[in-house]
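Part of the complex only, each chain left as placed.
Every chain is named by a letter (A and B) in the order it is written, and numbering of its residues begins at 1.
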Amino acid sequence: MAEIKKVILAYSGGLDTSIIIPWLKENYNNCEVVAVAADVGQGAELSGLEEKAIKTGASKLYIEDLTKEFVEDYIFPTVKAGAVYENKYLLGTSFARPLIGKRLVEIAKKENADAIVHGCTGKGNDQVRFELAIKAFAPNMKIIAPWRTWELKSRDDEIDYAEAHNVPIALTRETNYSKDKNIWHLSHEGLDLEDPANEPDYEKILELGVSPEQAPDKPTYITLSFEKGVPVALNGEKMDGVTLVKKLNEIGGANGVGLADIVENRLVGMKSRGVYETPGGSILYHAHEVLETICLDKETQHYKQQIALKFADIVYNGQWFTPLREALSAFVDSTQETVTGDVKLKLYKGNIINAGVTSPYTLYSEEFASFGEDDVYDQNDSAGFINLFGLPIKVKALLDEQRNK
Amino acid sequence: MAEIKKVILAYSGGLDTSIIIPWLKENYNNCEVVAVAADVGQGAELSGLEEKAIKTGASKLYIEDLTKEFVEDYIFPTVKAGAVYENKYLLGTSFARPLIGKRLVEIAKKENADAIVHGCTGKGNDQVRFELAIKAFAPNMKIIAPWRTWELKSRDDEIDYAEAHNVPIALTRETNYSKDKNIWHLSHEGLDLEDPANEPDYEKILELGVSPEQAPDKPTYITLSFEKGVPVALNGEKMDGVTLVKKLNEIGGANGVGLADIVENRLVGMKSRGVYETPGGSILYHAHEVLETICLDKETQHYKQQIALKFADIVYNGQWFTPLREALSAFVDSTQETVTGDVKLKLYKGNIINAGVTSPYTLYSEEFASFGEDDVYDQNDSAGFINLFGLPIKVKALLDEQRNK
């Protein structure tokens, strides 16, 4: 292992990634460890992180603010696709990983590093997502995943290791759920949640908002404006994507919307159970979908449902930097040309309720839809339509009759 | 038109189908009109209906209770499929029509009738659904659809016609929304709802339950039990399908769940807007889906999402009696072999919240999912998995690198 002289470490300052630093130096001949903390809107305390990283043995710390890129280039394209994994999961963790992986490669190249290190477990999806991104931009880069190989098997092992190696451990606000947080969502796994028979104790778990029960008795109305499928304004006020998502998180969280309790199929072959908070995201998906119901024609709308299923798999699996994801995005972008308009929603104790939608490109026409007369639709046409639409059924029945005579 | 001596009329006793009787007699040489009232759980007053039909000119009235068949042979197979039209509509009207159409044919054959008559508008889906069912069982049967051809163009025209022909008109509980009701749902269309910019006035509209705001402040817990994808018990009490759906409607309605406000794409080419109440149905779909997340393996679960999209289209389009619907059902039934278990749900002001799911066939294993050690999953395997899963990405990147040298 002599060839590893310098590594890039995806670093959060938590216990897991902190003890990796001395472990790397121990196992890779005292190699240089460059730590990289990616800010994807998780709202963690970043001040003091550099000091901590260096105290733990890193040679330096990059703090990378990726939030804007995350929202505009990863989240919004996925919202436009309407991609939801297994009908419930809004992919919060999934699409953050490729972005971070890509930045790790950029820094690794700049630093001329020999390997990239991540602290993901060997049982999860994130290792795949990180490594696929790394392979896409640095196919020959060595990847080190200590959790798959070292002897530490529990949190206690980690704490022992940390103490033995003088790693400062922050035990403030101890919670034992395994979490992942960014500007889009917060996930909770582990402990009592590991048994799907258990009802989640939302009062205890939730951080981004409240439960429906605790939400206010009065509804909140909001209006979201989209241009070509991208949200651009809230309540008539134009704002950038990051601001908009943050505001929606506040409003949604306060009204108890965006909770999901899911048993999902991990890419690596097993099922896992998680509770997700995606307050702003849930509102955005909902609003976008409502707008599409008036802006997309039926054939496009229906086929896009299929595309969305594939898009979700692709994002979940970490295959963001692939020709197929790009081709799917090309499809989606083409459909969004006319997805422009305003969606009014009523948020009330966990509910997102439609309160009116308008678009300059609406394909809904009150005139044609109503049951009265109009100039476009001749009701006699439907007789012909039915006769031809039903012709295969009729022919089959006729031939069956003839055969059975 | 001399050949039409006897017709079968799909009859509800409402204004639309009542005036058809004199119209038929007038236009088809005083033909005999046999009225058929199908009971699909709409809960309408059926007593007095016979008298009314005969007074209006019908020679007799069949009252057909199709509720059990509707629930067991149409609704539950669709729930098992997880079929939802355009991501929101639970197909309440759609799958009632084929069933009624089939019964109309049976009666027409028994009565040796020359034609079947329905009162559907020429702008809607129901005419297609009725007629496809009729073609499937009586391909040569003549179909008469007065709304597509007569000169009556408005409700006022109808009332005038009724008065001129001595048709008794019930104007009790006048509401002007166009509605369709059965054991599964109640739909509302028309008036202010015709503009999707208008928020529905739920307090005024709802009949099967209350709005989330009006629902109780305390949640209601229920447990639904399924066997092979079919709901068989509520709160531990075994019950037949009809009883179960009715109870769920009560409980769901009381808790404000199952409301949908949709702009949908009709088969006949235009968009329409409707508000749907499906309290029990929404709970059933939700519970069934949750159970599947632990009983189906990933590949089956994902592919079944595609099947569900097609199944929904097929049902919506009235293509129930087709080889494709049967083949899709064969697929679905095969997947349901292990969809057996209990789903606990918390109903609260419009929300359906998971409160625990168990199954003797669960594929979820806490042992494998947890991040600790276990005997089944060797974390080292994931390195190999990722390398092969990511091989196409790596190869592409390597070859790109070589080309760019």
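Please note the rule applied: a residue touches a chain if its C-beta (ideal position, glycine included) is under 8 Å from a C-beta of that chain, and two chains touch if they have at least 3 such contacts.
Remember, predicted model here, so these are calculated numbers, not experimental data.
Peer 1: So we've got 2 copies placed here, but how many does the whole thing have in this file?
Peer 2: When the whole complex is considered, it contains 4 copies.
The rule is simple: only the chains that are shown with their structure count from here on.
Peer 1: Quick one: which bits of subunit B touch subunit A in the complex? Just the residue numbers, please.
Peer 2: 86-87, 121-124, 127-128, 131-132, 135-140, 145, 147-149, 153-154, 178, 190, 194-200, 212-213, 219, 259, 261-273, 289-290, 293-294, 297-298, 301-302, 305-306, 309, 313, 317, 319, 321-323, 344, 346, 348-351, 353-358, 362-366, 368-373, 377, 379-383, 385-386, 389-390, 392-398, 401
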